[in-house]
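Every protein chain of the complex appears in place save one, which is left out.
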Amino acid sequence: MEEKIAVVGAGSTKFRPDTSEQNWKELMFEGASKAYTDAGLNPRKDIDSFVTCAEDYWEGFSIYDEFVPDQLGAAMRPTCTVCGDGLHGLAIACMQIMSGMVDVVAVEAHSKISDLNTYNDVVLFAFDPIYNRPLAGHPYYVAGMEMNAFLNGSGNTEEQCAGVVSKNMTNALKNPLAAYGKRVGVGDVMGSEPMFSPAKKLDIAELVDGSVVLVLARAEKAKDIADNPIWITGFGWNSGTPWLEGRTWGRASYAEEAAKMAYKMAGIAEPRSEIGFAEVDDKFSYKELMHLEAVGLAGRGQAGNDLENGRFHADGDLPINASGGSLGCGNLIEASGLHRALEVVLQLRGQAEGRQLNDVERGLAQSWRGVPTASGAAAIFER
Amino acid sequence: MTKPENPRGVELSSKQMKEGDVIVNKWDPRVKYAWATGEAISRFLEEMKNGKLIARKCDSCDRILFPPRMFCEECFKPTTEWVYIKDTGKIETYSISYLDKDARRITDPIFVGVVSIDGASEKMGIMHYFDETTKEDIHIGMPVKAVWKPPEEREGAITDIKYFRPLKEGEE
Partner (left out) sequence: MTIFRRRLQETGKEMSYEASKMALEEAGLELKDVDSVVLGSAPDAFDGIHLKGENLLDGAGGAGKPYLRVFVGGGTAVFSPIAGWWHVASGLADVCLVVAEEKMSSCFPHPQSAFGHIWDPILDRPLKPNLVWIFAMEMNRYMTVHGIKKEDIARVAVKNKRNALDHPCAQLAADLTIEDVLNSEVLAWPVQMLDISPPSDGASAMILASEEVAKKLTDDLVYLSGAGWCIDSTMWTDRDLYFPEYVARAAKMAYKMAKIENPPKEIDVAEPYDPFDYKELHHMEGLLLCDKGEAPILTREGVTERDGDLPVCPSGGLLGVGNPIAATMGIKACEIYWQLAGKAGKRQVPNDPQVGICQAWGDLMQYGSVLIMRRG
């Protein structure tokens, strides 16, 4: 990447299943205020542009963009909504800076999913209206189908997926932001209620509310603003076909391509040796293994074995989801990717408290937009 | 040559739709929300039940913000104080609507507009209905006063005010 861009501010609310005492504006205000304080910036003067990541039906509005500016300090400023994950928003923010149009950008993503009483119906509403939606049912059956195809095709096992849950929920115990930290064993997961077989209750991340904000700046500005800027050295995003019928089941092409784009930008040829730790999407346990193989951090069919050998644990060679991931922190909907970016930034700054990894220089954040999409993004951060 | 050249697309008429010439795929999405009202609006609604309008003051810019919010969008700081304001104000703009929310025609028009409320900072107000006036009399700048539902019928909603009516002479 020619233009150097840094994260100069980061903030987040705690992740909680119920935030009924706050409305969405107050929740976003809290996340944004923390990030601006962290950056030492006044959004009314020092930030040129604002990006939020949202979808109308998650929020319950026809044009959610209307309800964004005030709580971000963005009233009467360049501001836009990206219908994507937080890392898509990060990509837009980076492009704005690289275009030379702005110097400092705030990116926000949030989940106020507790306002939505019919989550399953809304997810189903995203299915193809002619071919898939009339089949109805709980939309997560798609994840069950994919898990089955992935395990069959790759040779990874249900027990190894359960190992992911155990690792991530345990990691979350050390994360003060997390909602679902718990000591869980492989047996607990295997014994949990069958849901979308082979997926069981504990294989599925629970929903949670929260707002995450990052402030990005171009290099010349970043050095003035931050003592410890964390550099974004590569980012990428990609979408596979939206047709459930046309997918290569068990393969996350969007993650492969997004990572490839990000690695190329960052000049990374051998991710396995060049990346120190990663935060990858685990809205379902199998997704962590699938995504690790897709982004080249594990060999095909090897992610489960690597996990069992302790490679991905906090004290392993390649710690994965030290934050606790979605399984441990909660499914933050479109904020999931930005939460991963936040964790990578905190780790690189040495501010990850009880879960701080040793000697980390470079980390990957990767996201997936959830059922039924085949869209995701990735970003590389360095000290 | 005029661009766009040979634009594509096939028009369907209402007749074709009504007479069943085309197969229509229908879906009634089950989308239900219960928005947390938040700190500022919860208090605002509680006070509506009491027949009062309440605002928040920002210490930085000295504005009295209405509808109330817990932060000032200009200063990006938390607001500091609750302030009761009046239930009178001025019509900033209005419309006389012959359409309902689904664009169906109605014969008894709705008088609707924005009222800036006395006691709040300049121009700060809410959208509401007007009544006890006529098409001829209503005008921008007209002083108005809230007409409240009886206390037992109020439920903590913007509709606890039935409408605004012209302010009578000597009235406050």
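A few comments on the model shown:
Think of it as A and B in the order they're written, each chain with its own count starting at 1.
The working rule: a residue touches a chain if its C-beta (ideal position, glycine included) is under 8 Å from a C-beta of that chain, and two chains touch if they have at least 3 such contacts.
Only a predicted model underlies this, so the values are computations on that prediction, with no experimental measurement involved.
Partner chains of the missing chain, restricted to those shown and counted over the full complex, are A, B. Touching the chain that is not shown, out of A:91, A:255 or A:294: A:91 (per the contact rule at the top).
Looking at A:13, A:33, A:79 or A:114, the residue that reaches the missing chain in the full complex is A:79. When the omitted chain is restored, the residue from B:7, B:20 or B:170 that touches it is B:7. Seen from chain A, the chain kept out of the figure touches residues 2-3, 55-57, 60-63, 65-70, 74-84, 88, 91-92, 94-96, 98-101, 122-123, 125-126, 128-129, 236-243, 253, 257-258, 261, 369, 372-373, 375.
Contact between chain B and the absent chain runs through residues 1-14, 17, 22, 26-27, 29, 33, 35, 37, 41, 45, 65-67, 69, 73, 92-104, 109, 112-114, 123-129, 135, 140, 157-159.
The rule is simple: only the chains that are shown with their structure count from here on.
Taking each chain's centre as the average of its CA atoms, chain A and chain B sit 37 Å apart. In the complex of the two chains, the chain A residues touching chain B come out as 19-26, 29, 33, 36, 42-44, 57, 60, 69-71, 73, 75, 112, 114-118, 121-122, 125, 129-130, 133-134.
In the complex of the two chains, the chain B residues touching chain A come out as 25, 27, 29-41, 69-71, 73-76.
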